[in-house]
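Dropping the structure in here first, questions after.
Omission of a single protein chain aside, the complex is shown with its protein chains in their original locations.
Now for chain A:
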Amino acid sequence: IEDETQVSRATQGEQDNYEMHVRAANIVRAGESLMKLVSDLKQFLILNDFPSVNEAINQRNQQLRSLQEECDKKLIALRDEISIDLYELEEEYYSSSYSLCDSNDLPLCEAYWRQDFATLSPESLSMPLAAATAEPSVAPSQSSTPSHPHVNGHGAGPAEHS
């Protein structure tokens, strides 16, 4: 204070103190308002930035599609390998004496499912056995013509093992 007669030092000091408090509070409030604005901008960007959202969706679709194609490719390769093995097994089975010694003369898949049902549930034997006894002449004809495409059993036999 240059002129002592106007305001006392204490009053001037109090005034300066109060002014600094107010200005500091204003600065802090402005900073907080800016932070809120930045937060709203972030939210708006995530929700409404269409170019990046479109790009993100396209990339996600591409990733999922490639994963699905890879799964299907592996399944198809597995199927091809199993069909080759099944062909060899059927060839071996029908050229051996096992397919001929059974009076019912079951196809390979039926023989497998019969064994499977026998171990699982006795009451479910009636259906496949009835179906198997209804088709006794299928197996010999199958042994001469190994049906490579019939990878799930023989086409002339019962359709599904339900």
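The working rule: contacts are C-beta pairs under 8 Å (C-beta built on N, C-alpha and C of every residue); 3 or more make two chains touch, one makes a residue touch a chain; residues count from 1.
Just so it is clear, contacts and distances are computed from a predicted model.
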Name check vs UniProt for the chain missing from the figure, options "Proteasome subunit beta", "glutathione transferase", "Cell division cycle associated 4" or "Mediator of RNA polymerase II transcription subunit 11", returns "Mediator of RNA polymerase II transcription subunit 11"
Among the options A:S8, A:Q68 or A:S95, the absent chain makes contact with A:Q68
Residue positions on chain A contacting the omitted chain are 20, 23-24, 27-28, 31, 34-35, 37-38, 41-42, 44-61, 64-65, 67-68, 71-72, 74-75, 78, 112, 115-116, 119
